[in-house]
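A protein chain is absent from this complex, but the other protein chains hold their places.
So that you can tell them apart, the chains are marked A, B and C in the order they are listed, and the count of residues begins at 1 in each.
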Amino acid sequence: MNNFLLISLSDIGVIISLIVIFGGLLWLFVRSIKAKEVDRRIIFIFIFVAVAAPILFPITFQESATEVVKGVYNKIENLPAGSRILISFDFDPAMAPEVQPMANAISAHALEKGHKIIFMSLWATGQALLSQTLETVIIPQFPEKEEFVDYVNIGYKAGNEGVLNVIVADFRQMFPTDVNSVPLDSMPIFYNLKSCKDLDMIVSIGGGKPGPKEWVLFVGDPGNIPMGVGVAAVVAPQLYPYYPKQVVGILGGVKGAAEYESELVKNYQKFEDMETPGLRMMGPQTLAHIVIMSFIIIGNVIFFRSRRKDGTK
Amino acid sequence: MKNIFSIPILVCLVISIPFSIFAQEKQSDSLIETSKVIAEPATSLIVSDYKYDNGNSLKLNWVPSIDDQLPAGKVTGYELFRSVNGGGFERIAEFPPQKNSFQDDKVEIGSSYVYYIDALSKDTATSSAKTELINPEREWFNAGKIPLLIMALIIAGSIFYFIETARRGKTLFVRKIAGLEAIDDAIGRATEMGRPILFIPGIQDMDDVQTLAGLTILGRVSKVIADYDTRIFMPVSRSLVMTAGRETIKAAYQSAGRPDAYSDDMVNYITDEQFGYVAAVDGIMVREKPATVFLLGAFFAESLILAETGNSIGAIQIAGTARPAQLPFFIAACDFTLIGEELFAASAYLSGEPKQMGSLKGQDVGKAIALIVILIGVIAATFSTAWDIAFMTSIYDFFTTIFSVSK
Amino acid sequence: MKREIPLFITFFVGTLLIIAVFIPPIENIEKTFTLFFDIIAVFAFFLGGGNLIRVHVHKLVNGKKDWVYSLVTLGGFALMLIAGLFKIGNDGGIAASVTAEGSWFQEIFNYVINPLQSTMYALLAFFVASASYRAFRAKNKEATILLIAAFIILLGRTPFGMMLTGWIPDSFSIFQIPNLAIWIMNSANLAGQRAIMIGIGLGVVSMSLRLILGVERTYLGEEGK
Partner (left out) sequence: MDHFSLWLAAFLTLGIISFLYKDNPWYKLTEAIFIGISAGYWVVTLYWDNFYGKFWVNKGEEPTLWIGAFFGFLMLLRLIPKVGWLSRWPLAFIVGATSGLWLMNYFASNIMVQVQATIMPLFSTGYGTGFDADFATIVANFVIFFGTLTGLVYFFFSKEHKGAFGVGAKIGIFFLMITFGASFGYTVMSRMSLLIGRIDFLFGDWLGMIQ
């Protein structure tokens, strides 16, 4: 049961804050049976505590991956070791808190499975974030992996969809070298890799234009290449129509990232202690959602109780 | 003796030098021949005027070289060259393999152009034949937009027709819209309570139609307010909206016969900054405690902040916006919400003038057309896809063409 | 004349822009008009900014309640004007970009406006909660549907959605709440959005026509008949 609800109750602070929140909600629920309305300021306090407590005392909930998320996970899991995957960072710093955790988790997973990764970006501002992922996640976690053999960063090229139109037929046309001007031809990872069609999978992470949608329309679909996408929550509904035909799976918002991270943590010993920003962000999110749903229930109890009261009068 | 022998050797060597060089040359020549990749040129390069523009683009089509095959043909790409008014050729664009068309939109009317295209291989470039001389032409009518024009004429025409019909005195029925029926009561309530009315025309400038819609409603509302002799207060986030708002309210007070009751202080500019404006309006709400709040115009994330604060002071709130993302928040927090189309219809409805009502009837014709087209279109698409019925396919094609929006 | 000329201007400009869509030589006229609009907006700002100063100076001079805050507002306004118009602290002086890093103007934006904006925005988290508490009550059929749709989506956004319905076999996975939430977003939600958007399109066409034809003229001063 403990495993079902929470995977880490890190300290006494967590327990206290959970008791405060759920105890408070219970008290309000009892009051609601007497049809007593709740002052909006009390609701505000609950929201504040529900968001602040898990930030101060990290509470992480067990996420079970939904099918759309598992789609991406299983694809990476089932590709033969040594498959080549392209991961495109199509986002800017404003979007990063929501989508970068996905990029990190997918990259780590793919490297752990022995796949080779080509990193790139369609956004000028995505390049710095890409280097950040390399420096803070990839290199420290996988010191044994070699650049140019196991992964490479070919950086950013201006041209939006135009870039996609070209690399679907020829990489070197658009990216003759990697981000440090090392020619692609000299890299083992690019051996026998001419265009996107020679890739085993493409993952686009983003939320704007150009982004996952353009990858699907310009590369994944015409080139018949398996695609996984990670997107900001607001644009996620626009991508669901492509699932499962044009994309193997979708990671939507912080929740998508958290689900992916929990799959990793569950299935790999190596990742047991990894940074899980998605899961961490989901703590306050989940509690806040529970609080809101509780207040909807309380509101309805009050409504029906007071209607009965009025009826008996 | 040694020297004597060495002379013929020397001579032989000297003579042999050119031969050996020659031989080397010969050798390297043959080397080149075996390794040099020469691709066949692209063919049938045709340039034509780009239709329906202002004479500022030309269209090029060609057949890719027969050596341009994926994944590993000889052709690595193409380069396009252009000569302007008989001048020298300059490279203007390059393309990946398999490309077969291009739109040159950097041309000017009055100049003439010639093009050719190079198929690039690893070592060389082979040129296609040159195109004929062409002058870009200007079209005076964009025939590509004929479907759009037809549909626009039908719908605008029906609106126009019903405006005219109503003007000639035919009464047209318009159903009651709850949010608008409530306006009089809401103003009356403020009057009874002796509290002001707050009017928020959204946070966008006059270049947004929703702001215009808000202002047209303001015209009707402030006339009632003038009649009731209630206070109205309208903080705005754009200077132009301030000017337009003042003009509108002033006019309403004049037509209500109370021009003296109007004052410029009714409308005040706060700040253009979205959340700065919201902070100020929230402050105004809790300090002035208006009895009625109108939120009519373009709203973004602040919709709920405003509506919840308004609700907390117990004001009656009538909201309306055409931003689908914000409608749920108004629905949740306000007493009445004008959903999308109702916002634009509100002023006509409130005016009670027959010709304005007529335009609403005209809108309904548009809805009826949309309904029928969707109904028939979906049936046609279903039958065409499922059972490949040619007749249905042509209906589907017809509708999708008519409703396509070309550039 | 006071009324005819404005009515004619509206009619002329509106009609011209509609026709321009179909006439390539003038299809860019909207860009010119947008520029005109931007320029007019700057002039209008003299009125808006002037009004801001007038209102607050008035409060200050008359010593009305809360005049201190008017002083702060005026001070902030003046500070920004000076910092921005004279480009104080910009490397490269008056020729530099007004929002250059390190300039007073940009620094004040970063350290004052930015936290204020994001905090104001963050208030939404609280209001979303209080609004759902109050609004999502099963008062009638419509409200009940609103409530159920919101509740399913909310549940689908937490791990509990999967916990409650994870037992449903994969062949009926559509009934697992997270999947059901996605399904609703892409079906009923989409349908509603489309109906609203088509309606809005017609509403705009109709209102614009009324304005262009001069049927609607409340904004122009004297009321039409």
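By our rule, a residue touches a chain if its C-beta (ideal position, glycine included) is under 8 Å from a C-beta of that chain, and two chains touch if they have at least 3 such contacts.
Because the structure is predicted, anything quoted here is derived from the model rather than measured.
A.B. asks: List the neighbours, among the chains on screen, of the chain that has been left out.
C.D. replies: Counted over the whole complex, the chain not pictured touches A, B, C.
A.B. asks: Out of A:14, A:154, A:254 or A:279, which residue would touch the omitted chain in the full complex?
C.D. replies: A:254
A.B. asks: Can you tell me which of B:134, B:232, B:331 or B:350 touches the chain that was removed from the display?
C.D. replies: Selected residue, touching the omitted chain: B:331.
A.B. asks: Footprint of the hidden chain on chain C, which residues?
C.D. replies: Where chain C meets the chain not shown: residues 2, 5-7, 9-18, 21, 30, 32-47, 49, 52, 66, 69-70, 72-81, 83-85, 98, 105, 108-116, 118-126, 128, 132, 136, 141-143, 145-154, 157, 174, 181, 183-202, 204-205, 207-209, 211-212, 219-221.
A.B. asks: With the missing chain put back, which residues of chain B would touch it? List them for me.
C.D. replies: For chain B, the residues touching the absent chain are 148, 151-152, 155, 172-175, 177, 206-209, 212, 240, 243-244, 247, 270-273, 275-276, 279-280, 282-283, 286-287, 324-325, 327-329, 331-332, 339-342, 345, 349, 360-361, 363-364, 366-367, 370-371, 373-375, 377-378, 380-382, 384-386, 396, 399-400, 403-405.
A.B. asks: Please give every residue of chain A in contact with the chain that is not shown.
C.D. replies: 41, 44, 47-48, 51-52, 55-56, 97-98, 233-234, 237, 245, 253-255, 281, 284-285, 288-289, 292
Keep this in mind: only the chains that are shown with their structure count from here on.
A.B. asks: With contacts counted as C-beta pairs, which pair of chains has the highest total?
C.D. replies: Result of the pairwise contact count: B-C comes out on top.
A.B. asks: On a C-alpha centroid basis, what's the spacing between chain B and chain C, in Å?
C.D. replies: 17
A.B. asks: Go ahead and note the Å separation of the Cα centroids belonging to chain A and chain C.
C.D. replies: 29
A.B. asks: Approximately how many whole Å separate the CA-defined centres of chain A and chain B?
C.D. replies: Inter-chain centre distance comes to 31 Å.
A.B. asks: At least two other chains touched by the same residue of chain C: list those residues.
C.D. replies: Touching at least two other chains: 128, 130, 132, 134, 136.
A.B. asks: Could you check chain A for residues that touch two or more other chains and list them?
C.D. replies: 40
A.B. asks: Mind pulling up the chain C residues that touch chain B in the complex?
C.D. replies: 18, 21-25, 27-28, 34, 37, 40-41, 44-49, 51-52, 55, 113, 116-117, 120-121, 123-124, 127-128, 130-132, 134-136, 146, 193, 196-200, 202-211, 213, 215-216, 218-225
A.B. asks: Inside the complex, what are the residues of chain B that reach chain C?
C.D. replies: Chain B reaches chain C through residues 52-55, 138-142, 145, 148-149, 152, 155-156, 159-160, 163, 205-207, 209, 212-213, 215-216, 218-220, 223, 238-240, 242-244, 247-248, 250-252, 254-255, 265, 268-271, 273-276, 278-279, 301, 304-305, 307-308, 311, 322, 324, 327, 329, 331-333, 339-345, 347-348, 351, 353, 355-356, 359-360, 362-363, 366-367, 370.
A.B. asks: Would you mind writing out the residues of chain A in touch with chain B in their complex?
C.D. replies: It comes out as residues 40, 165-166, 169-170, 173, 194-195, 197-198.
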